[in-house]
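Every protein chain but one is kept in place in this view of the complex.
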Amino acid sequence: MTPTDWFTAMLLGLGTIFFIAGAVGLIRFPDTYTRLHIATKTDNVGLGLIVFGLAVQSGSWSVAGKLVLIWLLVMLAGASVAYLVANGAISRGIPVWKR
Amino acid sequence: MNALLPYTLTGVGLFCLGLHALLTHPHLLRKILAVNVMGSGVFLILVALAKRSDSPVPDPVPQALVITGIVVAVAATALALNLLLGLAASSGKAELAEDLDE
Amino acid sequence: MAPMILTLPWGVALIVMPVVGALACYLFRRAAKPLGLMTVTVTALSAAGLALRTTRADSYHHAVGGWGAPLGIELYADGLSVLMLVATAIVACAISFYAARFFDDKEQARFWPLWLLLLTAMNALFLSRDLFNMYVALELTGLAAVALTALTGSQDALSGAIRYLLATMLGSLAYLLGVVFIYHGYGTLDLAMLGQLVESNPVTWLALGLVSAGLALKTALFPLHFWLPPAHASATPPVSAALSALVVKTAFYVLLRFWLEIFPSEGAAPAQLFGLLGCAAVFWGGVQALRARRLKLLIAYSTVMQIGYLFIAFPLGILLAWHGALYLLLSHALAKAAMFLAAGNVLYYGGHDRIADLDHVAQRLPLTVAAFALAGVSIMGLPPSGGFVAKWLLIQASLDTGQWWWTVPILAGSLVAAAYVFKVVGFAFTQAEAPQEAKLVPVSMQWTALVLAVAAIALGLIAPWTLTWLDVGDPFSGAVSR
Partner (left out) sequence: METLTELQWIFDVLTGCGLLWLAWSCLSSRNLHRAVVQFVSFGLLMSLAWVRLEAPDIALAEAAIGAGLTGALLMASLARLPLSGSADIRALKSAERIAGARLLQLLRNSLLFAFALFIIYAIFFLPPEFSGLREEVATEIENAGVRNPVTAVLLNFRGYDTFLELLVLLGALFGVRIVGMQPVRTSMTSEPVLNILASLLTPILILVAAYLLWIGTDGAGGAFQAGAVLGAGGVLLLLAGWRPARALMASPFRSLVLLGPLAFVFVAVLPLLSGRALLQYPPDSAGTLIVLLEIAATLSIGLTLCALFLNVSADDGEQP
C-alpha cells in the first residue's frame, strides 16, 4: 500500500464512523428535529470524507470534479429537505422534545 | 453458480412475497406496491441468471429488457394510482367492492 | 396490380397506421372522429391486403431493423395470425362506426387515441413472434383496455378497471417470469427457433406453468375469471364489445402459439386440466349468466362460458379440434360484439339495462332485438351459424379421438346458452311495470349490431373457404403430429 492508499483508507474509515454515528443517532435521538439534525450533519461530513478519499484515488481531475459535484448536490438537497421536513413537522404541531 | 445465487434467490423471494401480499391485502395501494415488488423480483432473476458463466462482458440483452420492463412498470403504476384516486374520490374507499349485480 | 399487392409491407402498415392515427387524434382532438374513422378504415384495408397476399403467396415475414432472429425481432403472419387480424379489423370497424354515433364530443376526443393504440397493440401482438415483444404488446393491450374500461368514470367502471389492471399486470408478470426461464434455458426469444430447441426438463415445465397460468388469467379462464364480469359489464358498450370480442382473445392467441410451437410435447396432463377448467367455465359462466339481472352482466358471463369452449380443444389436440376452437373464437368475436352493441342500443334507448324492465324493446327497436337474437343463434350453436360449425368440429374431434365425454359439456352448454338468450328475448317483447321515457336510437347504431350478427351467421356458410385459409403456413403442424 502506498501512502495515498493509507490516506484513502483513513478518510474512508473516518467517513464510515460518521455514517454509523448518524445512523445510531437517527435511532436513539428523541424527536423529529434532533433526528433530522444528526442525520443531515453526519451525512454531509461523512460523505465529504468519503468523496475526498475517493477523489485522491481517482487520479483524474474530471472524475474528482464529478465526485465533488455529487457531494455538493447531496449537501444542497440534504439541507433543503431537512428544512422542509422540519417546517412541515412544525406546521403539523409535532412538539419539540424537552428534557 | 455461487456468485449469482444470492440475487437469484432474492428475486424468487421478492416474486413470492409480492404475490402473497397481492392476494392477502385488501388495500389497493398495497396491491400496487405488491405488483411492483413482484416486477423487481422478475427483473432481478432475469439479470442475475445472465451472470452464471464467468465472462468479462455480461449479456446486454437482459439488461435492455429490464430497462423496458421498468418503464412499462412505472406507466402501469401511474395508471393504477389514478384509477385508485378516482375510485377513492367517488366511493371514499380504497378497496374493491364485491357485489356486481345491480 | 397483383405483384403490387404481393410486395407491399402490409404487416408494417397494420402497426404504423393506427399509431399515426392515435397520435393525430390526440393532436387534433376536434377532428378525432373523422381521423379515427379514416384510420380504422385504412387499417382494415391493410388487413385485407395482408390476407390477399397470404392467400396468393405464402406466410408473411418481415425482419424489423433488418437483423433477423435471434438478435432482432421478426414479424410473421401465417393463416392463424391473418385470421385474427382480419377478425380484429372487421369487429374494430363495426365498433368504430358505432362509437362515432354513440359518444358525445367530449368522449370522442378521449376514446379515439386509446382505441387506436389498442388496435395497434393487438395488431402488433398477432404479428409478433418474439416472446418479449409479445410481452410489451400484451402490456400495451392491457393498459389501453383498462383505460378504456374507465372511460365513463363511474364508480363501477373505475373499480372494474382497477381490478382488471391488477389481474392483467399479475398475468403479465407470470408470463414474463416464464419467458425469463425460457431465455435462460435456450438463449433465444424467437418462437420458431425455440420450437426446435425445447426439451422436456424442469425449466420447461416451470416456464410452461408460469406462461399458461399468466395467460389463463388474462384470458379469464375459470376460476381466474373473477376480474372479467365487473370490467366487461361496467365499461361503456362499445368498449365492452371490444374487450369481450377481441381483447381476451389476444392472450388466448399467445397461449395457443406457445402450445403449438413450444410445448406440443409437454401436453398430456396440463391439456386435460385445461379441458376440465374449460368445462367448469362453461357451466359456471352459463349458470351465472342465467342468474344475472342486468343485460351486460349476462353477456359478460356468457363470455366466460364461451372462453371455456376454447379450452376444450386442448385435450383433443387434433387439427379438427384446433379448427373448431379457432372457429368458435371468430364467431364469438362477431356475435359477442353484436350482443354488446345491441345492449348498448338498449341502454341508449332506455337508460338502463335491467332485463326484467325491458319495455316493449322488440317493438321499438326491432333491428336491435333481431341482432341480439341472431347473435344468440351463433352463441347457442344452431345451424347455419359460425358457432354451429365450431361446435360441430369440436364434437367430431372428440368422437374421432375417442374422448366422447367432452361432447357432454359442449351440448349442455348450448342448452344453457339457449335459456339465457330466450330469457332476454322474452322480456324484450313484454311490457315493463314502470313505463319509462325513451331516447331515439340512431339507425346506424342499430344496423351496425345487426350486420355483425348476420356476419356471425354467415361465417357458418363460408366455413370450407375459411378453414383452408387458416392452414396457410401450417400453424398447427407442430401440435398435430403428436
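Which chain is which? They are A, B and C, in the order written, and residues in each are numbered from 1.
Convention: a contact is a pair of C-beta atoms (placed from the backbone, for glycine too) under 8 Å apart; a residue touches a chain by one contact, two chains touch by 3 or more.
On a predicted model such as this, the values are computed, not experimentally measured, just so you know.
**Q** I'd like the shown chains that the missing chain touches, ordered by label.
**A** Counted over the whole complex, the chain not pictured touches A, B, C.
**Q** Among A:Ala9, A:Val24, A:Val63 or A:Ala77, single out the residue that touches the unshown chain.
**A** A:Ala77
**Q** Pick from C:Pro113, C:Pro238, C:Pro409 or C:Gly473: which residue touches the chain that isn't shown?
**A** Answer from the full complex: C:Pro113 touches the omitted chain.
**Q** Residue by residue, what part of chain C touches the chain that was omitted?
**A** 9, 12, 16, 19-20, 22-23, 26-27, 62-67, 70-73, 75, 110, 113-114, 117, 120-121, 124, 132-133, 136-137, 139-140, 143-144, 146-148, 150-151, 153, 158, 181, 183-185, 187-188, 201-203, 205-206
**Q** Please output the residues of chain A touching the missing chain, sorted low to high.
**A** 73, 76-77, 80, 83-84, 87
**Q** Suppose we count only contacts with the excluded chain; which residues of chain B make the list?
**A** 1-3, 6-10, 12-21, 23-27, 29-30, 32-34, 36-37, 40, 43-44, 47-53, 55, 57-68, 70-79, 81-86, 88-89, 92-95
One rule holds for everything that comes next: only the chains that are shown with their structure count from here on.
**Q** Which of line, ring, star, complete or other matches the graph of chains that touch?
**A** other
**Q** Where the centres are mean C-alpha positions, what is the separation of chain A from chain C, in Å?
**A** Averaging C-alpha atoms per chain gives centres 57 Å apart.
**Q** Check each residue of chain C and list the ones that touch at least two other chains.
**A** If we look for residues of chain C contacting two or more partner chains, we find none.
**Q** What residues on chain B touch chain C, complex-wise?
**A** On the chain B side, the touching residues are 15, 19, 22, 28, 31-32, 35, 38-39, 42, 45-46, 49-50, 62, 65, 68-69, 72, 75-76, 79-80, 83-84, 86-87, 90-91, 96-97, 100-102.
**Q** For chain C, which residues count as touching chain B in their complex?
**A** These residues of chain C touch chain B: 132, 136, 139, 143, 146-147, 150, 153-155, 158-159, 161-163, 165-166, 169-170, 173, 176-177, 180, 183-184, 229-230, 233, 291-294, 297.
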